[in-house]
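In this view, the complex is presented without one of its protein chains, the others remaining in place.
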Amino acid sequence: MADASLLRVDDLALHYQTRNGVVRAVDGVSFDIQRGEALVILGESGCGKSSLAKTLMRVLPRNVHHVGGRVTLDGVEISALPDERFRRDVQWSRMALVMQASMNALNPVVKVGAQVAEPLRVLRRWPRRRALERAAEVFALVGLSNDFMTRYPFELSGGMRQRAVLAMALVAEPDLVILDEPTSALDVLTQASIMNVLKRVKRELGTSFILITHDVATSSELADRVALMYAGELVEVCDARRFFSEPAHPYSRMLMASVPRLRQRERPQSIPGQPPSLLWPPAGCRFAARCPERFASCDHSPPALPLHERHRVRCWLHALDNASPVSDGPRSTGEEGTHDR
Amino acid sequence: MIDSATSAGRRVPLLEVDDLHTWFELRQWGFRRVGTVHAVDGVSLALAHGEAVAFVGESGCGKSSLARTLLGLHRPTQGEVRFDGQALAGLGKADMKAYRAKVGYVQQDPFGALPPFLDVRRILAEPLIVHGVTDRTERERRIRAVLEEVRLGPVDEVLGKFPHMLSGGQQQRVVIARALVLEPVMIIADEPVSMLDASVRVEILDLLRRIQSERELTLVFITHDLSTVRHYAERIFVMYAGRVVESAPVDELLDHPQHPYTLALLSALSDPDADNALRLREVPGGEPPSLIHPPSGCRFHPRCPQAMAGLCDRDEPIEFTPRPGHVSACWLYQ
């Protein structure tokens, strides 16, 4: 079976050790991304979406209890690489991460251009002039005037700093860029223009994106596919068009109904209840407690059931739609791979 | 609480704002003046009893400064705020305190808005203590009543909890309860849901709207997100660089925006739709204006696609009424 995906993630897990016990921030997450595709990981705060990004990039806090799963980039299992090689061969050059609020993490005493060129100088040992030339190209790409290369971060507005951070992520021409809430601190107009930049980069360079956000409207700006995360698990992974028009999982449907819309007159509906604690997730379906459609089977954890091509739903309701839910893979939870062809 | 004005003349103005300016001096070393931030720069409006209005604008447009000036937390540099016909600037200490009891405040960050070292009972008791409700049983009764009203239960359990033991939505309910416990006639909610999760936002907005209509409160709802206002306000004021650029009833404004800035805001906002990914959005270029040196003339003119040279960059637009009930400060409607 030829595998055209750029990135495959199988059964990824990240558990933290805290004073109160083990927090299962990421708990058996599997998905894949094709080259040039943008996957949005959508979820409410505390669902584990930022932890997912950190696990992929191996920027982990000290209190990690367990990291598990397999990450394959272009057929190479990068999760098996030693840290040193991962840092040298994968970080920045193949996969880049724009962390949440990283626009405020720029070094305040180094000129922005030099900071953007830095990865090239360190990773590829490029001479200064060449790295700066490349940085200028990326500045143009993200819509920043070259005048700003010689400015310091405090001389830039929030939107410009976010562009600079984007430029830094793109400077080594990675195949995949992971963006964690890239626009959440920005104004509406700035948000829109940053999203425009991302769209243009995706179209022109064919870069793949993982966009992590809590904002449904923002997610629709870039998504080819959407993965909805809830309490450490992906409850639905789906084509964007289908997700925004007819989502399958009850949580997806309720989330879509809770979004206030500008151009429609329906009143948004809230989702009663709260997400479960990641310390002691419930034994069965993690959404069951808030789900209006729950039934007896929901006491057992549902596997990610294939519904359409490259569409998986972690909900027993859809086991009924499909006579033989999983014919091409193991059925047990936590081991589901995303089989697409 | 709410007097005869409710039924008879529901639209009697409760709050009038007249050419309000709130400026902040920037000082170096604590004394040398290096500039003035024109946070609110000439706002006039009138809010009726029992009306729910929304102020919409991007960060730095002065909407929060306006809210704080209305709350009496900032002293206006120029202009006047009148509440029930009384100018705030002329109120004595006791009258100002009485005014503070009449105006409730709901903030953006619910966790920060609650003192972390007090439990819910004490948090809700504080305003009552400050306003001289000395009887313990009376306080307890009012605290319980207001917790019921914001649907935060079970009350006995919640009373003893500390803010960090509550979820974001529950914290915001406590904040709302605190704003209501003194039985105000007006609530000012500054971005009450922007720090909350999508699924909780609607709950809190519904709660505010329900209490507003049940208690016939005047609600000032401040937000940066136009998409949340439709069901939760009757009138919208769009603010830009310290001024109100457009105001109209909600549906009128959302369906027939007139001011180029409102148009830009609306076109930058998306409803969830897979097609969004396929097209670039139209965004006015440039950066939000400096409040220290605001642009001359119309403050939006440097970014406005329809700016008319020689007019928009020179003269401040006055208010025009392009459609009935729809006010827009733009020379286009001259």
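Read from first to last, the chains carry the letters A and B; within each, the first residue is number 1.
Convention: contacts are C-beta pairs under 8 Å (C-beta built on N, C-alpha and C of every residue); 3 or more make two chains touch, one makes a residue touch a chain.
One rule holds for everything that comes next: contacts and distances are computed from a predicted model.
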The complex's invisible chain, by UniProt name, from "PepSY domain-containing protein", "ABC transporter permease", "Outer membrane protein beta-barrel domain-containing protein" or "histidine kinase": "ABC transporter permease"
Contact partner of the left-out chain, one of B:L118, B:V133 or B:V155: B:L118
Sole residue of B:K63, B:R139 or B:R178 that reaches the chain not shown, by the stated touch rule: B:R178
Contact footprint on subunit B, counting only the chain that is left out: 30, 68, 71-73, 96-97, 100-101, 103-105, 107-109, 112-119, 122, 126-127, 130-131, 162, 175, 178, 182
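Quick note on the criterion: only the chains that are shown with their structure count from here on.
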Subunit A and subunit B, separation of their C-alpha mean positions in angstrom: 34
Touch list for subunit B against partner subunit A, complex: 58-59, 167-169, 197-203, 205-206, 224-228, 230-231, 254, 264-266, 268-274, 276-277, 280-281, 283-284, 287-288
Residues on subunit A engaged by subunit B in the complex (per definition of touch): 38, 44-45, 157, 159-160, 187-193, 195-196, 199-200, 214-224, 240-241, 243-245, 254-256, 258-265, 267-272, 274
